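Sharing a structure with you now.
Missing here is one protein chain; the remaining ones are kept as they sit in the complex.
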Amino acid sequence: MPTRTLTPGTDVLDRALVVDPGQRVPGRASGYPLRREGPAKLTGAAKYTDDLVFPGAWFGATIRSTEPRAKLLAIELDPDVDWSKVVVVTADDIPGENLVSSIKDDQPILVPVGGEIRHVAEPVALLAAPDRETLRALKGRIRLVTERLEPVFDPERSDHVFAEYDVTSGDLAAGFESADLILEGEYRVGHQEQLYIENNAMIAVPGEDGGIVIHGSMQCPYYVHKALKRALNVSSVQARVIQEETGGGFGGKEDFPSVIALHAALLALKAKRPVRMIYERHEDIIGTTKRHPAIVRHRTGFTKDGVLVAQDIEVVMDGGAYCTLTPVVLSRGVLHAGGPYRCPNVRLRGKATRTNTAPNGAFRGFGAPQTEFAAEMQMNRAAERLGISPAEIRRRNVYRLGDTTPTGQVLRESVAAEEVLEQAVTASLFERMRDRTRQEREERRGVDAIPSGPLRTGAHRRASGIGLAIGWHGAGFTGSGEVHLASVASVELTADGRIRVLTANTEMGQGTKTVFPQMVAAELGVPVDWVEYAPQDTAEVLDSGPTVASRTVMVVGKLVILAARRLKETVEARSNGVPFHEAFRDDAREHGATRIDQRFEPYPGVVFDDATYQGDAYPAYGWAAAVATVEVDLDTFEVQVNDVIAVDDVGKVIHPVLCEGQVEGGTLQAVGYATIEEMKLDNGRYLNDRLATYLIPTAMDAPHIRSILVEAPYSGSPHGAKGVGELPMDVGAPAVVAAIHDATGVWIHDLPATPEKILAALHAGEAGGGPGVGVMEPAA
Amino acid sequence: MTAWRFLVNGAPAEVEASGMRRLLDVLREDLGLTGTKEGCGEGECGACSVLLDGQVVDSCLVPICQVEGRIVRTVEGLSLAARERGSLDALQEAFLEHGAAQCGICTPGMLMAARAYLDAGGGPDDAAIREAIAGNLCRCTGYTKIVDAIAAVATPAE
Partner (left out) sequence: MPAEPPIDVPRHLFEAYERLAAGPTRPIAGGTDVMVQITGELGPIPERMLDLSRIDALRGISLESDGLVLGARTTYTEIRRSALCREHLPALVEAAATIGAAQIQNRGTIGGNIANASPAGDTLPILLAADAVILVGGQRGERQIKALDFFVAYRKTALAPDELILQVKVPLPRGRQLRFRKVGTRRAQAISKVVMALAWQEGPKGWSDVRVALGSVAATPIRAPKTEAVLEGARPTPEVADRAAETLAAEIHPIDDVRSTAEYRRTVAARVLHRLVRDAGGW
């Protein structure tokens, strides 16, 4: 096998940001820097948490509830067992507050005796043993004595509200009065599992100072750090959190790792030795957060020309048993619920309630995929009713420069809704393909169509369909979130002449470790390989905020660039104008280390009132479009998504290969959400609790994804970038469901659009619709 | 406990273990070859894929007693000769250049499935590559760049 040596790129003085896209340089990804930690990942050398060896470490396990709701009366240890060889931790062992830091103080680290169990698989006690045989044997010898309480599973019947929003603009009644068509719809989406392939993993090592060091898989080291301080009564220095190589997160490792880290830490402090808390897949699925299920109801007014005149939208989200991040997930969901469309009269209402199911949390898109699915279904159904092309009806409604959103935000720049729409329509030959699928439908109607009888096949085996959806995604935190975070990122010239970027932002596959050095190298005019990326260790880096909300490149990237600029100015001032790349080594020798800490400052002119929900909900928005083509098997209603054209406006493409990787991966997660990813529940227990039952797409199921990147820069960022991670997740599912409709004639209102639901909808539609065009309308 | 002998990445290995110990655990814990990952423990995700006598298998489903006298190849052995010179083999390099590795946790298993496919003479055909890696779940990439990387290596250089 031929091999090629990877030489550090010292031979190329690359201004990383100005290499022409598409230009292929050997040893580089399409002319851009190779993934920084790529070689380690490709040779097996990269160390994920479970790969780390700590001599003498014990193995930890979590004792979980088996009921959805109950009072915990006692925790009984089998008296026939010698418990002296192991440690058991209950709520009584928690030195500080028995709370997991989140928005509301409602979630215990462990349910205390006398307290209430609120969901199946809730942590109640912890066990650590020197070996896994003992652990397995003793796990079953701890018994929970409980008194059953009546559980609540329907979020609409729950009387405990986590959050509520009501945003109004214009005059809704007048809007509906002026409408020629009023369309109602109810849409439902279920749980979605993040399904990072690396399960959650934490190792806690007690320190000599009474403190604790956490090594783990996580998105947000400082979230874990904060949780440790509060529950363990340790100082900022005594608590140290180190992110190890992390095998995917997608939001699933945003807040929940704090719980696991606390569990490992409590066991380690009691056992006085390192403890490994490594989840297996089943435990990871039953025990950690999912995407919020939601019910979204629309009442929409259109003129006969397809112009939106009124939107009345109600969102109900199932928060699960504890608040976690639910209020902000709901907030984002509500703010995006109208879709990327101008509408003068809008009411957006949202409510998230508590149920006795495992808590729901962050997952790529963060509330927006749920509500944008509904918005796009509504738009596609309106197009059909009005006899207007799905592309044309969007042309008539998409946000343009100067438009105002329901929160009163004037879109002053960086609006690319129209551009992503047109690019998607053009690249997919949308209208021509639609003509073709229409002709095919006509042909099927002539022969014996779908289904000519529930038990009878037709002359045609397959039907093709094409579907379009567009979306928007607010960049960075909602509202005043970034102001409250006040993140700090640093660039340092060390005394020995090295250049380091210091942030708390983690690499979990998306490319942080590659693009930050790339951006700094471009600013400093040095080869990218000269710039190091410091480890995400709270003892080394300041809090630059969590790695969430597609904020890393846009928000923290700005801080990093500004810090690099200040470093360059400082060094060049000291060297009397000798360029940085020539001067920095001498500067370091002469002046020692120079570190620039750059603190977040509000984006100019961006104002949001958290109390009234008025103003600029986000500094800028990313815009996305997707066109999906599907083939539906007319015998079995199996859906194959063949192609997706994904067009995403990210402001500025920093690294095309990594950026496309985000679009492709997010698109497939959306396709999975649309077609096969389903979490059924029974009495509050997940039934799809293993990889044999919770299915995600394989390479054979995945469509060919073509990503088209659009750049509508945002002036608030020095580079113009707005973030990419979540955008594709918002548009894939409605595009696929529209394509299924194009093929079969039925609208599936609740995700996933399984063959079972397509079959049921076709049957339901048979009575009213003609052959081949079963139409299921929601109750008006 | 029995001593089991086999070849790992060209070198002889001898491991004292219960015959039912999973090859995955032997590799990771007894031999320190942690490049092979556990994603599900039930043969669904393929993160633990290794080559056993040249065939790709899920090492979580192989008891060590069935490995006696056989040849195991893991991600660490994919480019042994090349790695001593600080380099990657052509498949690894193609993954790197195409952006086929993101979080990296499925990557070792994915590489082993691709290696088995290529060693069996697999070509650049999209559908054939997708079938060859259908036992390896990836949640990051959407598979597009993985398929492209494998196809690039399968295509004879011009």
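Note that the chains take the letters A and B in the order they are written out, and that residue 1 is the start of every chain.
Keep in mind that, in the parts below, contacts are C-beta pairs under 8 Å (C-beta built on N, C-alpha and C of every residue); 3 or more make two chains touch, one makes a residue touch a chain.
Note that the coordinates shown come from a computational prediction; the quantities given were computed from them, not determined experimentally.
Asks: Which residue among B:S49, B:T74 or B:T141 touches the omitted chain?
Replies: With B:S49, B:T74 or B:T141 as choices, the missing chain is touched by B:S49.
Asks: Among A:K104, A:R136 or A:R585, single out the residue that touches the unshown chain.
Replies: A:R136
Asks: What does the interface between subunit A and the hidden chain look like in terms of residue numbers?
Replies: On the side of subunit A, residues 132-133, 136, 282, 451, 453-457, 461, 635-638, 640, 676, 680, 687-688, 690, 692-693, 695, 697-701, 755-756, 759-760 touch the unshown chain.
Asks: Could I get the residues of subunit B that touch the absent chain, sorted low to high?
Replies: 17-22, 25, 29, 41-44, 46, 49, 52, 55-58, 60-63, 65-66, 68, 113, 116-117, 131-137
Rule of thumb we're sticking to: only the chains that are shown with their structure count from here on.
Asks: Return the distance between the CA-based centres of subunit A and subunit B, expressed in whole Å.
Replies: Going by mean C-alpha positions, subunit A sits 29 Å from subunit B.
Asks: How about subunit A: which of its residues touch subunit B in the complex?
Replies: 1-6, 27-30, 34-35, 37-48, 50-51, 53, 194-199, 245-250, 280-281, 508-511, 657-658, 660-661, 664-669, 690-692, 696, 698-700, 702, 704-705
Asks: Under the touch definition given earlier, write down the residues of subunit B that touch subunit A in their complex.
Replies: It is residues 28, 32-42, 44-45, 47, 74-76, 78-79, 81-83, 85-93, 95-99, 101-108, 111, 126, 129-131, 133-147 of subunit B that touch subunit A.
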